[in-house]
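All protein chains but one are shown at their positions in the complex.
Labels for the chains are A and B, by order of writing; each one numbers its residues from 1.
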Amino acid sequence: MVGVNAGDDLLTMYEPEIRYVADLLGVPERGDALIAYYKQAMDYVNKTVSSIPDSEKVRVYYAEGNDGLQTDAAGSWHTNLLTFCGGINVANVAVSNTSQAVQVSMEQIYAWDTADPINMIIIGRTSQASTYNAIMTSSNWQQLSCVRKGNVVVRPDNPTSWFDGPPGYGQILGMYWMLHTLYSAKTADMDLSDKVKEFYSDFLHYNLTQGQLVTLLSNPN
Amino acid sequence: MNLTVCDASFHYDSTGNSGFKDVNFSLNDGQVMTILGPNGCGKTTLLKCLNRLTELHRGSITLDDQDISRLPRTLIAKSIGYVPQLHQPAFPFSVLDTVLVGRAPHLGLLESPSQQDMEIAEQSLKTMGIYHLKDKSYTQISGGERQLVIFARVLAQQPSLLLLDEPTSHLDFGNQIRLLHEVKKLAATGLPIIMTSHFPDHVFMVSDIVAIMKEGVFIDCGQPDEIITESNMQRVYGIPVNIHYVDGPVKRKICIPVTE
Partner (left out) sequence: MIDAEKHKMNNKKFTLRRFGKLNGVSTWTIPVVLLVVLFIFSFVMGRYPISPLNVVKILGSHILPVFHFNSGILDTIVMQIRLPRILAAMIVGASLALSGVSFQGLFRNPLVSPDILGVSSGAGFGAALAILLSGNQLAIQVSAFCFALLAVGISYSIGKMVKGNPTLSLILAGMAIASLFGALLSLVKYVADPVNQLPAITYWLMGSLASVGQKGLLYAAVPMLIGITVLILIRWRFNVLAMGEEEAKALGVDTGRLRIIIVVCCTMITASAVCISGTIGWVGLVIPHIGRALVGPDHKKLLPVCLLIGAIFLLLIDDIARVVASVEIPIGILTAIVGIPFFILLLRKGQRGWA
């Protein structure tokens, strides 16, 4: 297994967690099935990421808060899924406590963008719809090329966050989603919709309809 | 100008003390009237009703035949000047700024003192003989000087009637006498003055009319020489006194307490 960087300890923790709960509930076969899905996802991500050279890695700004001006510092465990899937968190801020969100200014974002263009913005945490609208419609953000190109993605949070806030088993599905979002060209051999349906039926015993699937995977309007 | 008080009465709701009842008197230009009486007899309350700081409950107070309860406050303030017992400064304004405040009744809400107001204020300072203090801070001058500043302020109002609440309290002996001197001078310019006092001797010194007040009622009112008698003083203050006329440079009556 190719470890990308430190901080994906949480991701590797899911196997023993699932094993524990399965044993507790007395359904070891189900545990096996879930772990199989999980391991499949991990392997797929690791394989794909190892084939991406550093120069092509996608630079992401993780926008939080009502105005999108809060973020988590690079190296924080809040964005470990991002780094695991081969993305780069542009927020190079020196803070002692990376588990706390930090406040940045619009200027700082532009400074990062000018030094090395930001390719994508992922929106997380509270009032995502209004944050999305704020970023897409505000003239302040328009000077970022990724915003003009529409590379702004809202992190899916159903039933539990696929990305962060708080990090949980949703990240197992999130791995497929994150990889597909960052490197859609390289994940042509994976059908994300299938993976989502599979996750919902395996982990949640729920059959997603096509309409629900579409809603889950699209940005708010 | 004439002030007439007719059947005036006032009482505080809670205690019923320090009010007054059925007060009648009249005052004209150039007259000095003293209301003499012990603490709590209602003289300060009466004074505050004279410029409508407090509203009368019964009776009327008229200024040149106009009932003051119907006059706008600014007009009352332009006509009646009031010097309280004690002025507590919150900020160390300069003497000139303090006196300038006296021009307030003549200025609108959005106005501030003009050059003319400045001149009136400075003239008031000169009248009280403290012009040289004008840039000093109010808190840096002595008690006697402060009282003069407040006097100058009330003069800057250019009132037609002065109300002084125990103007000599908080002053040393010398300053008390000097202040009374100023009162006499102001009255000589035609300004009617009403003051409250504890001291019969002060009444003899400056007053044309004295009203002796006890428990809210005027027990006597008239000229000092006739009203301040040994029996009246005994009635009001409960102490025996001797009243003598002193000749020579003094030429007035004095009131001496009799001690054992």
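Keep this in mind: a residue touches a chain if its C-beta (ideal position, glycine included) is under 8 Å from a C-beta of that chain, and two chains touch if they have at least 3 such contacts.
The structure presented is a predicted model; accordingly, all values stated were derived computationally and were not measured.
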Report summary line: Neighbours of the unshown chain, displayed set only, are A, B
Report task. Have a look at A:Ile52, A:Val93 or A:Val154 and name the one touching the chain we're not showing. Result -> A:Val93
Query - Residue of A:Glu15, A:Asp67 or A:Glu198 in touch with the missing chain, whole complex considered - result: A:Asp67
Report task. Go through chain B and note every residue touching the omitted chain. Result -> 51, 53, 73-78, 80-82, 84, 87-94, 97-98, 100-102, 104-105, 107, 109-113, 130, 132-133, 135-140, 144-145, 157, 174-175, 178
**Report entry** Footprint left on chain A by the chain that the document does not show
**Finding:** 65-67, 69-70, 92-95, 100-108, 110-111, 114, 125-127, 130, 134, 138-140, 142-143, 165-166
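Keep this in mind: only the chains that are shown with their structure count from here on.
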Query raised in the report: In whole angstrom, how far does the Cα centroid of chain A sit from the Cα centroid of chain B?
Result: 83
